[in-house]
Each structure stands twice: as C-alpha cells, then as structure tokens.
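Questions regarding the structure given below will be posed in turn.
Note that this complex is displayed minus one protein chain, with the remaining chains in position.
The first chain written gets the first letter, and so on, giving A and B; residue counts start at 1 in each chain.
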Amino acid sequence: MTLLEIDNLHLGLRTADGIVHALHGVTLHVDEGEMLAVVGESGCGKTVTMQTVLGLFSAREIAYRQGRIGFAGRDLLELPEDEMRRLRGSQIAMVFQDPMTALNPTLTIGHQIGEAILAHRRVSRAAAMRQAVALLSQVGVPQPEMRAAQYPFQLSGGLRQRAVIASALACGPRLLIADEPTTALDVTIQAQILALLRSLQRQYGMAIILVTHDLGVVAEMADRVAVMYAGRIVEEGPIDAIFSRPSHPYTWGLLECLPRLTTLRSQKLRTIEGAPPDLAGPLPGCAFADRCAHAMSVCWEYLPPMFDAGTKHQSACWLLHPHAAPIAEATRLRQSASAPDEKGLPRGRA
Amino acid sequence: MSVERAHETLDPPAEVFRPRAHGPAAKTVVVAPGRRREIVRRLGQNRLAVAGFWIIVALVFMAIIGPSLVPYAYDEQNLLEANEPPSGRHWFGTDDFGRDVFARTWTGARISLFVGFTAAFLDLVVGVVYGGISGYVGGTTDDVMMRVVDLLYGLPHLLSTVLFMVVLGPGLFTIIVAMVATGWLGMARLVRGQILQLKELEYVQAAHALGIPSRRVLARHLIPNAMGPILVNLTLTVPAAIFTEAALSFLGLGVPLPLASWGTMTAQSLVTILTGDTWRLFFPAFFISLTMFAFNAFGDGLRDALDPRLRR
Partner (left out) sequence: MTAYLARRFLLSLLTLWVIITLTFVLMHAIPGDPFMSEARISPQAMENLRRYYGLDRPLLVQYGRYLANLARGDLGRSLRSEVRDINQIIADGLPISALLGAEALIVAVLGGITLGVLAALGHNRVPDHLSMGTAIVGISVPGFILATLLIDVFAVRLGILPVATWGTWKHTVMPAFSLALAPLAYLARLTRSSMLEELGQDYVKAAVARGLSRPRVIVGHALRNALLPVITVLGPLTAGILTGSFIIEYIFGIPGIGKIFVLSISDRDYPLILSGAVVYSVLLLATNFLVDVAYSLVDPRIRVLGRAR
C-alpha cells in the first residue's frame, strides 16, 4: 500500500541571491513498511524534497510550489499548519544529517526527546521523561538515565545520533525520513547506526526514506532506489535492477564512482566530470546533458519523460526512446565494459 | 513551469536523436565576480549604507568649505546681533555673543571629523602593531600581551578618557591622546584574533614552507586578509570618537573656548530651552546625530557586505 506519494512537485525557494528553482517535478512514492533510498550528489534537491514533505519551509521562503504530496489519503500541501504540526513527529519523523547541530546545545537529551512526546500526547512531564529514558535504551544508548540528564556536548557523535533517532521514534511514526543519517559520523559508527535503523524498521513496521549520496549504504539497506539529479528523479527501481541494469547515464556514473574490491590499486577512482547545473536558470532539456558522454541533440532541447526500463524500473533518459535505440546500442555496449557486474556489487563489502 | 510541461507531451522528431559532441560542463561555468566588486555591489544594495556614505561625503565637503561660505569668522563677536534667529544674514542664526552659528557649526564639523578620523586612525596603528605582534609571535609573548589588554579592558572607555583629560588638560590633541590611550584595546584584540585565524590557513603555511620571511608574510598576506573586520571596526570607531569628544566638550573637558565644537555649542545652548531660542540647540544637536547616524549606517552596511552570512 502506498503511504507517501509525491506527484510532480515543483518548488522554488527564495534565497539571498534570488530564487532557486530547487525541484523540477519530483515524482516519488513510498510503500508502507518499505525502505526507499534517495540517492544523488549534494545540492540535487534530496533534502529540499524531504523538508517539503514535512512542511519545514516557511511561507516566506517559498517562491512557488506546485504538485501534490499525498500521505495516508491527504494532500500535505493543502493541510492547514495546525494539522501539519500534529502530523510532524507523530506520523512522519525526521532524522537530521548532523547530530552536532540537530540537537539544541543548551537543553538536555531527555528534555529534547520528552518534548517530542509532550507535543503529541497528553502525559505528564515525568511520564514523558520516563519514556525518553526507555527510548534511549531502545536505541542502544548505555546508561540511559544518566544520558537523558546530560547535554549534547557530553555525548559522542554516535550516541548523539542515537538520541536524535530516539526523539524521532518518540511517537511511533509511520514514516521515518533519515536525511544522510551517517554522513557526519565515523565509518565504524555509520554501520552501527544503519543496523539500528534496519532493526527499528522491522520492530516498528514503519517505512523509511533513506537519503544519501553513498550508493554503498543503499546496497546494504534499501528495497528500492530513486536516483535524483538537479531537482528531478532520473531513475527509479528495485535495488537489484538499479545495480545490475542501470539505465540512466548518471546512475552509471554514480556506480562507477564506487570503489570496488576489484579496483586495482593503480587505477584512479572514477569521478563524474563537471558540476551540476546552476538551478537559478531555466533548463529546457535534460539537466545531465552537459556531463553526459552519450548525449544527443534531443537531450538539450526536450525534457526526457520517464521510460520503462524493466519491471517497476523507470528511467528519464532519451536513450530509451525507440528512435535512439540504434544509436544507444553502441554506447550501451561500450558502457557495459565498465558498468558494474554482479561480482562487482558493493553488496559484498559488508 | 508550463513550458516544461509542453515539452513533456511532445514527441521529438527522429533527427534530433543523434549524438552531439560537447566538452563536459562547457556552458555551466560561472565566473565568480571579483571579491572587491562583489562587496561594493552588496554595499550599494543597502540603502541605509548608501545614505550614510553620501551624508559623510556631504559633511566632509561642508566641513571644508562651510566656514568660508559666510563672511563671519567662527569666533567673530557682534553683541549687537546676539541671539538672532536664522535669517538671510545669519543662515543658522547667532549665539549669545552674536557669533554666526553657521560658521561655528561647520568649524565644529571640522573638529568633530578631525577628532573622529585621527582617533580611529591612531587606534588602528597602535592596535594593528600590538595585536599583530601578539598574534603573530604567539606563545608566551601573546599570553602576556593579551593579559595586559584584558586588565585594561575592564576600564570603561569614557571613565579612562575623562581621567586622562584631567591629567593632560583640555585641548584638541589631548582629547585624541586621551581617547587613544585605551581606545586601541579593542582593535588590538580584533587584529590578534584575525591573525590567529589566518595563521592556520594553508596558503600562509605554504608561504612559510617556501621560506618567505615572516615580515613579508605578515605584510603581504595576513594584514590584507584581516582588513575586512578591521575596516568595519575603524568605521564604527569614528562615531564613537565623535560622541566622546562631544560628551567631553559638553562637560567642559573638551576643546577650549572660543574654539567651536558641537559638544560645547550644545552645552552653551542648554539655557535656550528656557529662553526659547532653541535653534541654537538644534543645529549642533542635529549635526552630531546626523554624523553618528551616517557613520553607524555605513559601518553596519560595510560589515554586512563583507560577511554575507550576516546579511539579513
């Protein structure tokens, strides 16, 4: 059953340097209880999309907003602020990227978890604090009573992120959005936090959107992957399909950037050349065309629609158009030499 | 948005499905404008700062030519024309000795601006030398030098200035000396902080590694890069100094008579509240306030332009 359905979401944000056209028709859905990974480089609109779902942009920041965000039968974009507030934290919760900044430095850990409970339930302050301690122990924080009384700066990065997760879980949300939850952490801690998220997902039966720029993380965790580029979803499909039969040149590029066990030490790590386009101006065609080795004239002139690339697997690339097939054949053949095969899947790294 | 939608529904003709040669990211290269030009542009967008700038220009201009626009000297008494309201003969009226308030106001502007700029400049010189040495040498030297600053910093500026004035006696230069005596402390702290921050930067360490002498690293790299906040502090020191001079003159501790200063003019015009000749009070009071406003507005704008994070 579909829990969250984002349909053709356009968003412009006011910044000090003018309007940034952040989202250009994002279409995305999450099913009940599944884990969807949203992948893309920084600035592609992952975080903006997620914060729009939670309604975290104020009316004054938003220059324009179009589309629909369906959640449990309601359009979140139409919801009045008061109802939206009741939804935040209780139905949809968010784990932020940096646990250093996502916690208020002058309030205790327990207070910040407890206030999430108090915002939604009619319980006493003491009961909320007891529950906060229970949540801390549930997310694997040792000595939860002591930790609850401490301030963020007294906890390590890993413990802090566990505390943030505990505050997100406080009201048992149906959807948890984890926005790069491990980027700011040490590698060893990253694995622990990811494992925690997975076990919590099973335990609570909630859906998780895992936002990341690290395909390695995705391979271990997700059911489905959505690849995002310059404010659009460019490819979307089940995890196996994305890793074994990627069909968008940008996804090829992302996969090539992954270090693999088979990569020789003398080989340079591959990168995608160039930088994402400036989102301040209009883009008539495919935003990736400038960086794409397989671009055709059409790519600059026409916006590629979503083409079917397999079962439940779609890709917004003109190479999938019947006219392009003969030409694309050659490039695909050339590509397959460097595209990752089953053996090279980073899944084996864990 | 509607344009994009239109494209989505179009079926493109077959001939556009041909590979097209291009260099990667050829057209998305954005040339960053020069830093200095960018700062000036941001400053130009701040209406208060622009207003402040032009007021400062006008004040300086009038301080230069103002006194010579009227045929009266600032200390020329004419008791027959005492306490006259503004008229065609005396644009700003006359005071109780029949002196021309217009001439006195712009002579006062000379003094205020001279005191303001000189005090700010001397603060800068002492502060940059002291703070620069402290920050650049570091270690025990830094500790000792900053402890001294900490100790003196506890002293309120106006109090120490007043005490120095008591010792030095009234006069234009003694005011400046009295103000600079403790005024440089803030600048020294600021410069030291900047230097410490910049010392950690890679290009400075690279310059060291290349064997460039310390003196040149300091002069060529550190000081030019610390200029931003220092410039702001400098701009905001000017009105503070002008205020202090006016306050001291108001208390009779400032420039000696018959020299005209806005502070003494205000003090001497206090009595007009009761006599009703309030224009004498109005002109010096208005121009002190205008000057303070202009420098503060320009300094604030400069700070915001230098640090866009703070622009709000």
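Basically, contacts are C-beta pairs under 8 Å (C-beta built on N, C-alpha and C of every residue); 3 or more make two chains touch, one makes a residue touch a chain.
The structure presented is a predicted model; accordingly, all values stated were derived computationally and were not measured.
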From B:Val16, B:Leu48 or B:Leu172, residue that would touch the chain that is not displayed
B:Leu48
Of A:Ala170, A:Leu303 or A:Ala324, which one is in contact with the hidden chain?
A:Ala170
Who touches the missing chain here, B:Val162, B:Val177 or B:Leu231?
B:Val162
Option touching the unshown chain, where A:Met35, A:Ala116 or A:Ala289 are the choices
A:Ala116
Tell me which stretches of subunit A touch the chain missing from the display.
51, 54, 56, 85-90, 93-94, 96, 98, 101-108, 112, 115-116, 119-120, 151, 153-154, 164, 167-168, 170-171
Mind pulling the subunit B residues that touch the left-out chain?
48, 150-152, 154-159, 162-164, 166-167, 243, 246-247, 250-253, 266, 270, 273-274, 278, 281, 285, 288-290, 292-293, 296-297, 310, 312
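Quick note on the criterion: only the chains that are shown with their structure count from here on.
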As a quick test, compute the distance in whole Å between the mean CA positions of subunit A and subunit B.
48
Within the complex, which stretch of subunit B touches subunit A?
1, 3-4, 7-8, 10, 12, 14-20, 22, 24-28, 30, 308, 311
Which stretch or stretches of subunit A touch subunit B in the complex?
10, 16, 24-25, 64, 66, 273-275, 277-278, 282, 284, 290-291, 294-303, 305, 318, 321, 323-324, 327, 331
